[in-house]
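Removed from the display is one protein chain of the complex; every other protein chain stays in position.
Here is subunit A:
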Amino acid sequence: MTSVITSVCLLNYKDDSNLLVIVIDTNPFEWEHPSAPLKLNLALKHILAFMNAHLAGRHDNRLAVIASHVGASKFLYPTLNEPTPGSKVQTKKDANVYQVFKVVNDAVLTGIAKLLQDPRPTLEEKDLGSSKIAASLSLGLCYINQALKSDGMGHVKPRILVLTVSPDSSSDYIPIMNCIFSAQKANIPIDVCKIWGEDAVFLQQAAHITEGIYMRPDDPRGLLQTLMFSFLPDMFSRSYLHLPGQDEVDFRAACFCHKRIVDIGFVCSVCLSIFCSFSPVCSTCRTKFAFQPLLPSARRLGAKAGASNPGSPRPSSSSTPSAS
């Protein structure tokens, strides 16, 4: 308890504003599934309360909200026609609500309502993947990049929070990895709250690599509590708190050929593509492999290489008999 209090005090000394980018997974197939423990509109109430808490934490805290839908990913706040918070607002004023909260809440609610009104994505798209987490992360990183650029003083401390319900979409493996590494390079933690369901392997890796928090709440109906206690503290206060860690991190990858998640795979030594079974040609870089079990073909390949390249070498390969 004391640690919490000191952190709050220190927070007041530290002069930095937090930019929180929230990615909300709005995949209707998961939210409207009969077995879903929480409905989207109820979850949104929790999320809006959390957003307001973030904005209330400091006068210059900033927020961006991105929806990750099936087949689309778009900004909910700030939106194109309403670029900056605090600028002129078209919405009707409500004397009982803090204006900043109202702008955010309205923008998010109308944005999501618009997304859900759009013709439902066909089932085929659902089969091909879940929601557009990789796209939303890319958007968020671009937004943060711009925000850091325009903030000359280096005061803005960005972080990303992903609220997801969808299972991993393995076709997103490479884009998600690219996002993770650019976030890691820029020191942007990616927090992940998997509201229910199986662990999301790639997002788990994202949180692990960028030193964010990965959590699966015990009871999704208590979402607000999880959000407030685990994801509200900024990076500065986190060093004083004991936040949930990850006991087990799954480092599995998706194979390039079938997008299947594998724990043992064949890796092309030229381009490092991962395949789930042996094939004579790498589909990514078109390298033909010396297939050792079939000796004749291996010898033929070797002979060809020797002929085209007389100066080099049989001796080198014979000096390393235990190669590969």
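Simple rule for what comes next: a contact is a pair of C-beta atoms (placed from the backbone, for glycine too) under 8 Å apart; a residue touches a chain by one contact, two chains touch by 3 or more; residues count from 1.
Going forward, contacts and distances are computed from a predicted model.
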Out of "General transcription and DNA repair factor IIH", "Pyruvate dehydrogenase E1 component subunit alpha", "Protein MULTIPLE CHLOROPLAST DIVISION SITE 1" or "Cullin-4A-like", what name does the UniProt record list for the absent chain? "General transcription and DNA repair factor IIH"
Contact with the hidden chain (one of A:Ala36, A:Leu115 or A:Met177): A:Met177
Residue ranges of subunit A at the interface with the undisplayed chain: 71-75, 78-80, 83, 121, 125, 128-129, 132, 134-135, 138-139, 141-143, 145-147, 149, 171-175, 177-182, 185-186, 205, 209, 247-253, 262-275, 278-279, 282, 284-290, 292, 301-302, 304-305, 309, 311-313, 315-317, 319-320, 322-324
